[in-house]
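As you look at this complex, bear in mind that one protein chain is not there, while each of the others sits in place.
Order as written gives the chain letters A, B, C and D; numbering starts at 1 within each chain.
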Amino acid sequence: ADKVIKIGAVYPLTGNIASTGLDCRRGVELAVDIINGKYPDLNLPLAKDAGLPNLGGAKIEIVFADTKGEPRNGQAEAERLVTQEKVVAMIGAYQSSVTKTASQATERLKIPYVCSDSSSPALTERDLKYFFRVSPHDAIFVRDQFNFLRDLEKARNVKFHTIAALYENTEFGSNVGKQILKVAPEYGYRVVADISYAANATDVTSEVGRLIKASPDVLMHASYITDAILFTKTFKEMGFNPQGITTFAGYIEPGYLPAVKGDGNYFVIRSTFALDLAKRKPLVAKVNELFKKKYGIDMSENAARSFTAPFVLADAMNRAKTTEAEAVVKALLATDIPGDQVLYPWIGIKFDPQSHQNIYAQGTLVQIQDQNYVTVWPFDSAAAPVIWPFPPWKSRK
Amino acid sequence: MLEIKNASIGYKGGVLAVQGISFTVKKGEVVSLIGSNGAGKSTVLRAISGLLRPRTGEILLNGEPLHTVPPYDIVRRGVAMVPEGRQLFGRLSVIDNLLMGAYAIDSKQRTQETLETVLALFPRLAERKGQRAETLSGGEQQQLAIGRGLMSQPSLLMLDEPSLGIMPKLVSEIFQTIHEVSKKGVTVLLVEQNVFEALHISDRAYVLQTGRIVLEGRGEELLKSDLVRQAYLGM
Amino acid sequence: MGKFTPRQIALYVVVLVALIAFPLVVKGTFPTHVMIMFFMFAMMGVAWNLLGGYAAMFSFGQAAFFGIGAYTSTILLMNYHVNPWIGLVVGGILAALTGAAIGIPCSNLRGHYFAIASIAFAEIVRICFNNWKFVGAAEGLSLPLLPESLGNFMFHSTKVPYYYIMLAFLVLSIFICWYITVNRGGFYLRAIKESHELAKGMGISFVRYRLYAIMVSAFLTAMAGTFYAQYILYLDPESVLILPISVQVVLVAMLGGAGTIMGPVIGAVILIPLSEYTRVWLGTKGTGVDMMLYGVLIMLISAYQPKGVWGLLTAIGKRAK
Amino acid sequence: MSEQLIQQLVNGLLIGFLYSLIAIGLTMIWGVMNIINFAHGDFLMLSMFISFWLYTLYGLDPIFSIPICTGLLFLLGLLIYKYLVSKVMTGPALAQLVVTFGVSIFIANAAVLLWTPDFKMIEKPLLTGTWSFGTIQLSIPKAVASAGSVLVSLALFLFLRKSKTGKAILATEMNRNSALLMGVNTDRVNALSFAIGSALVGIAGAFLSMYYYIYPGVGGTFGLISFCIVALGGFGSIEGAFIAGILIGIVQTLGGYFFDPAYKYAIVFALYLVTVWIRPQGLLGW
Partner (left out) sequence: MSDAACLEVQGITKRFGGLIANEDVSFTVNQGEILSIIGPNGAGKSTLFNCITGFYRPNAGRIFFRGKDITQYSAHKICKLGVARTFQVVQVISDMTVLENVMTGTYLRTYNRRDVREKAEEILRFTGLYEKRDTLGPDLTIADKKRLEVSMALGTQPTLLMLDEAMAGLTPVELREMMALIRKIRENGVTLIIVEHVMEAVMELSDRVVVINSGRKIVEGVPAEIVRNPEVIQAYLGDRYHA
């Protein structure tokens, strides 16, 4: 029988954000298919061979575990996977708080952990030896948005003066909020409204009321999906019309557009992935085709993010020629995957030796145009020009 | 009219409170059940009104079995009960409590007429029409409970200790009322500690001891019996 | 009540010995973790029982006390380098004081009003912690790693010491609650539960005794909170202050048998392993079937065995005699 | 500034009316049977899904699915009463408290199983858009839902106070045995109250589905707030729930506007605590 390398994956597969967890899981499963099978026309690490050639063609097997989105389960499941299921490496968690406890557990158990779906900057500020992050974090995303604004000012010869920060108050949103407040002055913008709110709010008219009162040039909004939907509706209802709105996370969840339809147009969203990248990156089209064949839907941002971690691990193990933790960590530190082998518009994958953050990771911005996500920034890789300023709600059909 | 045949009655998970008793109440009679506390008098009334089911034996009303009829239909057959401890609808007003008494009656007009009779009988209640029942004094509550029982225009009225907590002046009035009600053709089954007054107005009476009938007879007769005189009149 | 037959004593001793021997026999972190969670929820259930079971104060806000315990010891450790054991006591006291602070406005509330008030209170605590920078707000706190030792209340290489600490906490809580309930406090709480009027007429200050009950309950629950922080080494409002934790505690007590000393323990021994293992077995399917089963179990027990499993066991025990 | 204030007041009123509509069903069940229906939010969610599927599968606009939602939720209420709640009516208070938790957990997860955790929204309901009065915006579906809320509250109030059945419902709540003795079929009355309570939240769900997203967890916050509203208004008091709903809507909106949106629910809960401190029986309770 073939040798099997077991990798543990913890995700919120039931509970409130199960839909996201299941989305991530699809990305991981497709990645494993590609690693284990032969896909000669895919320019991805290990796609061409079946399994890991340096380990005698060993196959990857993912052992999934459900966290229900609770940190204590992240820890317990990580421990269970390592001690009982004998996994040799770990991926996942999605929520940063769960990633925190799970990676803490693997650190104690001396097991490598590669995360490609949690965005709290703090995760890679802990100096953990076994923890690596492939994807960009919120601080990078925030800077991307400011860079976008600056580029826009230059390109269109306009000037923004005021911005408003609107963010939900769990760890994700407040992190983003913190970053916005920190970075805005560096770019010379005045923050005229700093509004944090409960993500499970039933009604957000008072928040929007405050925004209208502050009337910023640009709004930056960090949200989950429920509040993204609610705010979209309320912006429209109350006629909130800044020059533009740039957003994080919620507006790019797969459920968002089907829920709001045309009202979602023009929002600018940070992203690591967009299907229109296919124009520049044939890889994206090919992978999405496989994804669609397997699941019947297009690949989402979450799926695409989670997709990467198994490759990074498999690549490191393959180079290390062993699954032994110290060697894998060493190989991870030596990782250097070129940009054309990743699904995103990155320079590539290479970890900072100290923080273990992928130094090549960066975000892109997409805009919803005609109910499609279209890459609009960086301008040189844009699929279409950004529509800015947003047309006021009244003038839309 | 009412026939209890060899009925044994008990509470959930408890022993039998009443064992194999039989007695009858004829139309138009006033019949008293007397006996010390815990003898099982209230238990018998509860069984007749359907709140409890006899474990064995049967209860017949006008020859038809009553012990298989659900309690809410028993009222419609003309059986009303004034329960021990008043059991009013605390937050409903006095008037609403009385009107609830006529729940099983469909004619608005008849309800209105009965209401007037009852209010005339208990002027105190007329005074306190709008007050919430739970804030009435003990005796006022007792009056309301009796009034509520009368509201369903029963053919058989069962009263469980109606004189409890009633001032002396009113006690006699209440027994007078019962007497009058019975004269109007209502059959009355009465449970009383006020044995003297009760037997006085009763046509017949049964003496209950620890769940069994130990004596029966005409009211005035029993008043003279040694057992009753010793045990219940304390003479 | 209060007296044990020799058979009962023997049974308790056997169970205790078995629990002490458990880690020596069953190796593996996950079973140990499940047992620790069982002890922890049993402890919180026992503490809740003092309120809900004996005094009919159905608190759905125990998470607030749990969180206050966890946060207090952690903040003390992080910012002031206070030993977690001292933090445990301080956290307990703070939780008890908070309990008293909320207990006074709620002291006149009966039944469901109290239940809702406790939810409201716990939600306020959660929202405040979620926005309060000093306690890490939503980002939460990662505990500094201290060298492994009993004195530091921290172990990295094994869970077994956590197991024994939690077992000791549980036994302690059971003892405290037992002691209270067989003495004046228990009598008074039951009188208050029957009727406030009656209690007042017997010279019982129900405000005071309800406060005592809340404070003891809060203290014990906060102890569990500190333990949780030391055990998981990370906490945020979403993991210690949310309603589902409070609900879990109520379910443990209720399903086991509220108003009995051992009821919550029985409830926890059923519910906690059940939810941990169904998550392991069914959770990866991502369908929520495990939670549906859980829901059905709760419905069935409360509808058809409302005295809880303990009630069922004692009924069987009586029949066996 | 003052325009924004008026706008906020209007918004507060609109959400307040909605809260009232959701809460009166709960206060009905709660007041009559002394049972907190913890599955209330999940009933709301079910009704929203019913409305959604009627729209998606048969193109039926939510405004027309109101009667269907109401009817189906009525049935659901009957079933749950018959097979679960009636079993705990005479049992310990705690069992009554907990049984609906089981229902809640079950329904929420069954919804995930059946309909996935994804978000849904009714695309083009008949009622949509806003009326503008000067600078004041009034959402049409919310305004209609508010009118519905007033009507339903009024109807229920009159039903309980004036109709014979209504009085029987109140009487049963106060003293079951006595109600039996008066000829009230108390079991049927309880079933009826539970079903009516459920049907009312069915109406709320249908209205809400016109402008709100739909997913299995949607009832959570609404449920929590309606507990607060019912207790604030006083258990079983229809008028109380109505007023408390509006009050909470306004406090939440103005609190969010003037103070800090992050704390707006904390303000609501604090308002509740302060109220019951002063009036333990709630605004209009007894």
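Here, a contact is a pair of C-beta atoms (placed from the backbone, for glycine too) under 8 Å apart; a residue touches a chain by one contact, two chains touch by 3 or more.
Remember, predicted model here, so these are calculated numbers, not experimental data.
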Check: shown chains touched by the absent chain are B, C
Across C:Y113, C:F169 or C:Y188, the one contacting the chain not displayed is C:Y188
Touching the hidden chain, out of B:G63, B:P168 or B:G185, is B:P168
Residue list for chain C contacting the dropped chain reads 1-2, 182-184, 187-188, 190-191, 194-195, 197-206, 259
Logged for chain B, residues touching the omitted partner chain are 14, 36-38, 85, 124, 135-140, 142-143, 161, 164-173, 193, 195, 231-234
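The working rule: only the chains that are shown with their structure count from here on.
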Quick note, more Cb pairs in contact for C-D or A-C? It is C-D
In whole angstrom, the CA-centroid distance of chain C from chain D equals 31
Distance in whole angstrom between the CA centres of chain A and chain C is 37
In whole angstrom, the CA-centroid distance of chain B from chain D equals 43
Chain C residues touching 2+ other chains are 127, 130-131, 287-288, 291
Flagged in chain A as touching 2+ other chains are 14, 18, 22, 169, 196, 198
Contacts from chain C onto chain D in the complex sit at residues 52-53, 56, 58, 102, 105-106, 108-113, 115-117, 119-121, 123-124, 127-128, 130-131, 243, 247, 250-251, 254-255, 258, 287-289, 291-292, 294-300, 302-304, 306-307
Chain A residues touching chain C in their complex are 13-15, 18, 21-22, 25, 64-66, 68, 70-73, 75-77, 79-80, 83-84, 97, 100-101, 104, 108, 120, 122, 126, 169-171, 173-175, 196, 198
Within the complex, chain A is touched by chain D residues 1, 4, 7-8, 11-12, 14-15, 109, 112, 116-121, 123, 130, 137, 139, 211-213, 215, 217, 220-222, 225, 249, 252-257, 260-262, 264-265
